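Let me begin by presenting the structure, written as structure tokens, before commenting on it.
What you see is the complex with one protein chain gone and the rest in place.
Take a look at subunit A:
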């Protein structure tokens, strides 16, 4: 019981302190750009009604989900392909490294040119930008499949789809998940950026609009919401990861112990 209390204490402690510090230091602020936290929270309650969440947060999250899912699927599929063949890898790797080095936000105007300014553009931007960590990590994971396990599979006739499913994807899963974690934060950034350039709804749009019309508390409340969303998504991610990779964490602990 005390263990749980301790863990909750560690988790909540610093945020509570920071929050309190923000509250106190801005309590009497008359700086137009730094309104009191109380004002921001009041605005937060007024602005982010259920209706507003539906109108502006839902589209953002929906585009994020689709773009991120595409990035993960394509990244893993391509990664398996590239990782499994030396020839393909040797041919593609320099090109892939180049594309990864291009900062995704600069793709926004380019993708706008051929995908327009609607949902498709934003989804493409999210997918293209967050694809690389998944792809490159999958390649690494697939390459590192243990030789003895691989021989074991062959000798028991586990080839083709069975090998892919039971050996390659599972063995690479720790790296794949690491790639997906990086990809998630990139996807959130791109979700916001894609909405700042050309959009009529979305979280990023709301924040930029508020900023442009000097609705400063509204802007701050949007940033706050964005932070909370990112936090929530990473918690969900960690929960799923702990389930899916329980074997890996156990294995690592066992190896460290011995």
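Everything below uses one rule, namely that contacts are C-beta pairs under 8 Å (C-beta built on N, C-alpha and C of every residue); 3 or more make two chains touch, one makes a residue touch a chain; residues count from 1.
To be clear about the criterion, contacts and distances are computed from a predicted model.
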Absent chain [UniProt protein name; select from "MFS transporter", "Alpha-D-ribose 1-methylphosphonate 5-phosphate C-P lyase", "NitT/TauT family transport system ATP-binding protein" or "Transcriptional regulator, XRE family"]: "NitT/TauT family transport system ATP-binding protein"
Contacting the left-out chain in the complete assembly, out of A:158, A:198 or A:229: A:158
For subunit A, residues in touch with the removed chain: 86, 90, 146-149, 151-152, 154-158, 162, 166-167, 170-171, 173, 247-248, 250-251, 254-255
